[in-house]
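A protein chain is absent from this complex, but the other protein chains hold their places.
Chain naming follows the written order as A, B and C, and within any one chain the residues start at number 1.
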Amino acid sequence: MAKIVSLAEAIGENVRDGDTVAMEGFTHLIPYAAGHEVIRQGRKDLFLVRMTPDILYDQLIGVGAARGMKFSWGGNPGVGSLHRFRDAVENQWPRPLEIEEHSHAAMANAYEAGAANLPFAMLRGYIGADLPKVNPNIKSVTCPFTSEVLAAVPAIRPDVTIIHAQRADRKGNVLIEGIVGVQKEAVLAARRSIVTVEEIVDELAPPSPNSVVLPTWAVTAISHVPGGAFPSYAHGYYPRSNAFYIGWDDIARDRESFTAWIKENVLDARPEDFARHAGKAPAKAA
Amino acid sequence: MAKIVSLAEAIGENVRDGDTVAMEGFTHLIPYAAGHEVIRQGRKDLFLVRMTPDILYDQLIGVGAARGMKFSWGGNPGVGSLHRFRDAVENQWPRPLEIEEHSHAAMANAYEAGAANLPFAMLRGYIGADLPKVNPNIKSVTCPFTSEVLAAVPAIRPDVTIIHAQRADRKGNVLIEGIVGVQKEAVLAARRSIVTVEEIVDELAPPSPNSVVLPTWAVTAISHVPGGAFPSYAHGYYPRSNAFYIGWDDIARDRESFTAWIKENVLDARPEDFARHAGKAPAKAA
Amino acid sequence: MTDFTPTEMMTIAASRELSNDDVCFVGIGAPSAACNVARLTHAPDITLIYESGTVGTRPDVLPLSIGDGELCDTALFTVSVPEMFRYWLQGGRITTGFLGGAQIDKFANLNTTVVGSYDHPKVRLPGGGGAPEIASNCGRIFITMALSKRGFVEKLPFITSMGHGEGGDHRERLGMKTKGPTRVITDLCILEPDAVSKELTVVSIHDGVTREQIVDNCGWPIKFADQVIATPVPTEIELTTLRDINARTKKAHQGDREAA
Partner (left out) sequence: MTDFTPTEMMTIAASRELSNDDVCFVGIGAPSAACNVARLTHAPDITLIYESGTVGTRPDVLPLSIGDGELCDTALFTVSVPEMFRYWLQGGRITTGFLGGAQIDKFANLNTTVVGSYDHPKVRLPGGGGAPEIASNCGRIFITMALSKRGFVEKLPFITSMGHGEGGDHRERLGMKTKGPTRVITDLCILEPDAVSKELTVVSIHDGVTREQIVDNCGWPIKFADQVIATPVPTEIELTTLRDINARTKKAHQGDREAA
């Protein structure tokens, strides 16, 4: 059964130095508050996994918390480069970053295989592309019926997956709505999981019998962190701050301005500070 | 784009002698009216695919419409044997029935692989079981990373899949709710598809952004057949007639009583006759 | 209580094995009754899953089929069947799976496929359904079957789902990490695999049953554990709960037998 605890406690108990950590959310419901707590607690040597490492992983890489990263698209969506990521890969600052690069399709299938307890995923993929030449974790498998050769990648099995969701009930069952990304798969593929939520409610009340729900016995820890996905968003609660994403470009371009931003907004801040973003401009409910 | 047509037209245009046909519905939303129309139109030599061939396939087998069947559990749920299925396998009446037998997990994965346009599915399955000894379509594949050996089965790619659903909008988008089974996968895996629905509405209005929807461009034909899942059920419309399932045991046990039942209730009946089962005792809406 | 049937004893004995922490893959019939009696008595927070995709269901009436509307109406959520078998069963998230069958052997292998040869069967049974992967992927397996010479046989004509195979460490040798069948609950007694040989052995005998009855109703020379206990008789609350749900179920499944 999931334990409902403070964010500091959830991260303290479940994220360890050296862990393989997936913080997921495909543009939507990105667990920023939890990622900041990981930085505040000074975790080191993390191997980060994420399809779309955006600003959150730029921050983790920029503070030197990561030894490596597995990913499929590392940019600031619609804006441009992740400057801290580039600085790590191009100049090894603040430390070298080992990368394992895939396509979205391969990453999505690899999470899916992890959730399904399979050792690898297969896909019709990577045909004619150069990534298999530089990534030894892209192999092939042959169909025993048709002899077709398919791409194969190892299943993703994080030590811990961290996601943000709309709400949980008091037993610890979690509802995710809207662009659900790979979050369910990432949680089910992991040994441990942390879910931050906008609300904790008496009745989960999913709108459809087929809503995306994670039962309490499939989650390790839940923390109530309203606004915890900002500057990403929470469908039904608050919209994406595209202005923040645009503004990040300037902040992150420069090592000093980045470091000052981290000090002010992460090291000297608290999870409760995210609450001011919660629900202030409700997104259209579906 | 899906064409909205009469059931006779939908079956007439899309189901051909010799076809591999999947009529799916895991207990819920079984397309009985459509199956009866297939019988009325006298289709022959069908290769039937279905995880749980229940009464509907007992009927198709009993009238001699099937040359073979791929399945994973062939009984009358909670009641006992499918007598027409047994008569075909044990006594070749009214004709021999070629069978390809799998486990549920293998069938579900094989539909999933079909929907995903993969040539085969893999699973941790069949360990220590005898089915691989009698079914040459159960092979194995070796993980290129861990050397683990997994079971492999060919993807299911029906010529035509037939399902029943709650409703469609006038453009032909379809909503499925409740126990959704393998219907979405079965439709996406097929060359052609037919969906019978309880209602055709102006606005589909799915209750959640993540509801199970088939877009009009993924469906071939839609027919409005209220009550068309009886004696199975339609979540939100009418309950399962467990009494009918229990009663079928007597009807089907005997070749003569079966044949008389088919004449009266299928050959001499029409799709509109199902309407009397629609919505008369609404199931709890979710 | 002393006024109970052997089937009631079997169902109640099975229900007692379950706790609030269990996530059960439930089958139709006795397992469904046992799981729901547990839920309505000592294990209110038990998680019941039916292979139709319903998770955390709390039926008021026992389902006739694995996918009755009642299961979805009362579930926490409902997933597709591929997801059920991939993420939840194969994913290793089920603590306890229930199986039964037409026939069982002394190593708790089950047959629900054919009597006679596969190609020319004397009796064609429904087949395995979810059983082959339930048997390998659940943390442990409970089997409920009435004890009879026809059902408990020396050699199976067909192994639908593997229990302990040829006994001993056969499961480990095939790479399985789950426990397999840990209990077989019958209408006369409870069996457990021997710690080393994995042969099913009587560990508990129901009230009013003799060792001779057990021997006479088993198709192989059945062994008794060194310590055999008496199965506690059903309590009044267990029996009332079971009878109430059975009565509600019977009423609900009857109705006009109208044909389409």
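As a working rule, a residue touches a chain if its C-beta (ideal position, glycine included) is under 8 Å from a C-beta of that chain, and two chains touch if they have at least 3 such contacts.
Note that the structure is a prediction, hence the values are computed from the model and not measured.
**Student:** Counting contacts across the entire complex, name the shown chains the missing chain touches.
**Tutor:** A, B
**Student:** Looking at A:E112, A:D159 or A:E198, which makes contact with the chain not pictured?
**Tutor:** Checking each option in A:E112, A:D159 or A:E198, the one touching the absent chain turns out to be A:E112.
**Student:** Among B:A110, B:A218 or B:I251, which one is in touch with the chain left out?
**Tutor:** B:A218
**Student:** What residue numbers in subunit A mark contact with the hidden partner chain?
**Tutor:** Considering the whole complex, subunit A reaches the absent chain at 26-28, 32-33, 36, 51-52, 71-75, 77-79, 81-82, 85-86, 89-90, 101, 103-105, 108-109, 111-112, 123-131, 134, 148, 178-182, 184-185, 212, 227, 230-231, 233, 235, 239-247, 261, 265, 269, 273-274, 277, 283-284, 286.
**Student:** Please give every residue of subunit B in contact with the chain that is not shown.
**Tutor:** Interface residues of subunit B facing the absent chain: 1, 115-118, 171, 173, 184-185, 188, 204, 206, 209-213, 215, 217-218.
Keep this in mind: only the chains that are shown with their structure count from here on.
**Student:** Distance from the CA centroid of subunit B to that of subunit C, rounded to the nearest Å?
**Tutor:** Result: the chain centres lie 27 Å from each other.
**Student:** Residue numbers in subunit C touching 2 or more other chains?
**Tutor:** Subunit C, residues with two or more chain partners: 72-73, 78, 86, 90.
**Student:** I need the residues of subunit A touching at least two other chains; which ones are they?
**Tutor:** Within subunit A, the residues that touch at least two other chains are 117-118, 206, 209-212.
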